[in-house]
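Worksheet: the structure to be examined is printed underneath.
Here the complex is missing one protein chain, while the rest keep their positions.
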Amino acid sequence: MSVTVPQDTAREAEPPPSAEGAGSAERRRPGFWQKLWRDRLLVLFVLPGFLVLLVYHYYPLLGNIIAFKDYRPYRGVWGSDWVGLENFEVIYTGDPAFLNALTNTLILTALQAVLVFPAPIILALLLNSLLSEKIKRVIQSILYLPHFLSWVVVVALFQQLLGGSGLLNTFLRSHDLGAVSIIGNGELFRPLLLSQVIWKDTGWATIIFLAALATINAELYEAAAVDGAGRWRQMLHVTLPGLKGVVILLFILQLGTSLTVGFEQILLQQAAVGLDRSEVLDTFVYNRGVIGGHWGMATAVGLVKSVVGVALVLGANKLAHLFGEAGVYATKES
Amino acid sequence: MPTLLHGQAPPSAPERLIKAVVFTVLCLAVLVPFLAVFATSVAPREQISDAGGLVLLPRGIDLTAYEAIFSGGVVTRALGVSIFVTVVGTGLSLLVSCLLAYAISRSHFVLARPVLLVVLIGMLFSPGIIPVYLVVKQTGLLDSLWALIIPTMVSGFNVIVLRSFFQGIPEELTESATIDGASEWTIFSRIVMPLSKAVLAVIGLFYAVGYWNSFFSALLYIDDAAKWPMQLVLRTYVVNDTAMGQADIGLEQMPPQSSLQMAILVVSMVPILIVYPFLQRHFAKGVLTGAVKG
Partner (left out) sequence: MSSGIVTAIVPSTRSERLTTKGLDMVRMTRRTALVGGLAAVAAGGSLSACGSSSSPKEVQQANSGVELPTYTKYEGVTLDWVGDDVLLDGFKEYPAEPVVGVEEPPGDGTPISFITNIPGAIPPQKESNPFWKALEEKIGSELQIEMAPNADYGTKFQTKIASGDLPDLINIPTTTSDLPGLLEATCMDLTEHVAGDAISKYPYLANLGPEYWKGCVANGAIYGVPVPRLFSRNFSLLTRRDLLEKAGIDPDVQPETWDELVDLCTELTDAKGGRWALTTMPGNLANMAAGVPNEWQRAEDGTFTHFIEHENMAASLEAQLQLWEAGVVNPDAYTANSSTKKEWFTGGNAAIDFDSFVAWTQYESASATVEDFSVGGMVAPSYQGAEPLTWLGGALNNITGFNADSEHDVETLLAVANWFAAPFGTAEYLFKKYGTEGEQYELDGTDPIPTERGVLETGIGLQYISDSPMAYYFPGDPGVPERQYAVQEKMSQNLSKNAAYGLYSETLDQKGGDLTSPVWDAMGQMAQGKRSLSELPDVVKSWQEAGGKKAAEELAEAYEASGIE
């Protein structure tokens, strides 16, 4: 990995390395090890977190090898038979149920990116435009509450309110207004899922955008006001650009896990609308295998999802660079 | 957020009206179900049965669900466990994550990009629960409260967000400190941290809620039920989703499931609701004002 251009000329002026230098032609520029030594305190900073990740995250990742095995827990990872790509069969044999699950997943991912992702941003901006700090805080404290409900409760709530025997329909029926089929209606399933997600998580998601808004330098607003910008133009020229970085960052990060769309939420509601409409990758894996403890396929599909996620993230990051944005990991030039 | 009255007219009346309506609708959409949650947790049994599970306005206050939860002292002790894990866990997580994020936010650091990539890509892969269990066992954490903290101490997502915010701090500030001969630690503790209150509050909240809601680690790593955190304990009160005939549950004296579930919800949320306002003010206001001058 190349090191990005250091900005502090002060460091450039360090004396050239002596015998311990790694590179040959490095007389003016410090080599890798010199720089590392210079920043040894930062190495120390990195150590605790990195160690924890190494031991409890990366090392166990090796266990994903069971994607290639017929894993039986009582035999252990090494004792189980090697089966090569058998667990991945589902993916490349064109199993229609799998393809259906994949399609549903992709559609939901796209819909979420377009409809669900922007919601907290808009809400944050709206909140931001409130004059009273107090009201803003109160509203925000209310809107984030649903995040803490489990999906079991949220689904039950929606069902009790909008279901065939729920409050809405009971009201309609008792007034001879017929009944509306919302829960259990295949056509409305996707909008239902999306509205549930929006209801549950938008308030919570605004938090990070509010934090981002909070870090925008107040003086930029003042400067804009001095230049004669009204509220809308201030938003356009100060607020939105100020948010841009965070929005892109979060969007890219989210792409990495985008193929995981609402497992528990969907599982709880599958029976009414049928698998055709509701099966996504995670529920597919669950219904087909996880229940009986069939780790192999679950791990295999998980691996594939992760690889796709990585590709998406790296790709999106590159795309961001093309637009001159920082993305996740290009260091910003000031 | 700085107010918008920088030499502009205040929002027009129609605009305020629209905003008021929008926010009222949004708040009602959230509050009404929550009212139902709370109401159901205290509603008398007959009312819940009549209503088929969810009640909007309780006819009386019946605290049997709460009594059921707190009797036997199990939940109370579990509460203590949860508080310990959340407080210590959040503190450690924030510290370690900030150090890591800061280090990789420093552009001159040779390891910045590699470590970032490792964190980013690693975050997208998840290890299976059994391999992690084996590692936890090998590192001697089984049946200890530390098993609830250490393995999940660092979240890649949080680190990357922190890094991004740290990079957003104007370079003039850090550069001038460097020129003055300040060490990385000084820059970190005297400049970057104080200016990052907003993101620290947010990430701290994320970690805290994560620890508070966690039950899975305890399920796997802690055999002694006396050391269980609250969420795991509360999970035993909820009848799982199988037909009654499958589960052999002694329901004799239990309050109705609905009120129990709602009471559990309320109990789990109360601590967060208490703590939240203290954090909120940090990400509700501008913090960089005047920083450059300082």
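Residue numbering begins at 1 within each chain, and the chains themselves are lettered A and B in the order written.
Just so we're on the same page, a residue touches a chain if its C-beta (ideal position, glycine included) is under 8 Å from a C-beta of that chain, and two chains touch if they have at least 3 such contacts.
Just so you know, these numbers come straight off a predicted model, no measurement behind them.
Trainee: Considering the full assembly, with which of the depicted chains is the omitted chain in contact?
Mentor: Touch partners of the hidden chain, whole complex considered, are A, B.
Trainee: Looking beyond the chains shown, say which of B:63, B:92, B:117 or B:134 touches the absent one.
Mentor: Considering the complete complex, B:134 is the one touching the chain left out.
Trainee: Where the complex has a chain not shown, which of A:44, A:99, A:236 or A:271 is the residue touching it?
Mentor: Going through A:44, A:99, A:236 or A:271 one by one, A:271 is the residue touching the chain not shown.
Trainee: In the whole complex, what residues of chain B lie against the chain that is missing from view?
Mentor: 46, 48-53, 68, 71-74, 129-130, 133-134, 137, 219-220, 223-226, 228, 232-233, 235-254, 256-258, 261
Trainee: Which chain A residues touch the hidden chain?
Mentor: Touch set of chain A with respect to the missing chain: 72-76, 79, 81, 97, 152, 155-156, 159-160, 163-166, 169-170, 173-174, 176, 179, 183-184, 186, 267-272, 274-276, 287-294.
Keep in mind that, in the parts below, only the chains that are shown with their structure count from here on.
Trainee: Which part of chain A faces chain B closely enough to touch in the complex?
Mentor: Residues in contact with chain B: 1-8, 10-11, 32, 35-36, 39, 41-43, 45-46, 48-50, 52-53, 55-64, 66, 73, 77, 123, 126, 128-131, 133, 136-137, 139-146, 148-150, 152-153, 156-157, 160-161, 165, 167, 199, 203, 207-208, 210-219, 221-222, 224-226, 230-231, 234, 245-246, 249-250, 253, 256-257, 295, 299, 302-303, 306, 309-310, 313, 326, 328-329, 331-332, 334.
Trainee: Can you name the residues of chain B that touch chain A in the complex?
Mentor: 1-11, 19, 22-23, 26-27, 29-31, 33-34, 36-37, 52-54, 96-97, 99-100, 102-104, 106-128, 130-132, 134-136, 139, 150-154, 156-157, 159-161, 164-165, 167-168, 170-171, 175, 178-179, 183-185, 188, 198-199, 201-202, 205, 209, 213, 238, 241, 261, 265, 268-269, 272, 276-277, 280-289, 291-292
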